[in-house]
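What follows is a structure written as structure tokens; I'll ask about it next.
Here the complex is missing one protein chain, while the rest keep their positions.
Moving on to subunit A:
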């Protein structure tokens, strides 16, 4: 067997163990451990996706989805687990747009976890659209992205106080896979009373 095969199997196995861990913690009402286990599993998923991308095997499975579904799902999922309230921004589109929902979920969820780690009081998630773009947005009221992260482009950030940087790298991969009508998706970061993460996709 190749390293690749072992790595994939191991990741699968570790995710199973994390699932077991999460379920045991859930059973005794230990929400903090559930959250840690799920976040760890999420990182492994991101790792697999990045590996796939490295090998040119990652493709976007573009189809019609309503952003409200994804945003509601992420908000509901974090409602019981998160240490801070996750609020939905108003006016999330209920009509359908075209994107790979699984990839976008990974990207936005990564941003959401990041925001929850740094926020002081609350986190907002939402989506909005204009004639050209559909944007998924995650904002927090923490210290904001460090300046080197704001400056850096498509490269992974490396190990830093922000985690391993894998989440952001993944989000950029996901954005890059969304193209339409000569437009290409992009990840925008800026600070405005906290960190603002935007995954902008051509609509």
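Methods note: a contact is a pair of C-beta atoms (placed from the backbone, for glycine too) under 8 Å apart; a residue touches a chain by one contact, two chains touch by 3 or more; residues count from 1.
Just so it is clear, contacts and distances are computed from a predicted model.
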{"item": "Chain not displayed: protein name in its UniProt record (\"Tetratricopeptide repeat protein\", \"Oxaloacetate decarboxylase beta chain\", \"Acyl carrier protein\" or \"Menaquinol:cytochrome c reductase iron-sulfur subunit\")", "value": "\"Tetratricopeptide repeat protein\""}
{"item": "Hidden-chain contact residue, picked from the options A:30, A:72 or A:176", "value": "A:72"}
{"item": "Residues of subunit A in contact with the chain not shown", "value": "8, 11-12, 15-16, 18-20, 22-23, 26-27, 34, 37-38, 41, 44-45, 48-49, 52, 56-64, 66, 68-69, 72-73, 76-77, 79-81, 94-96, 98, 102, 180"}
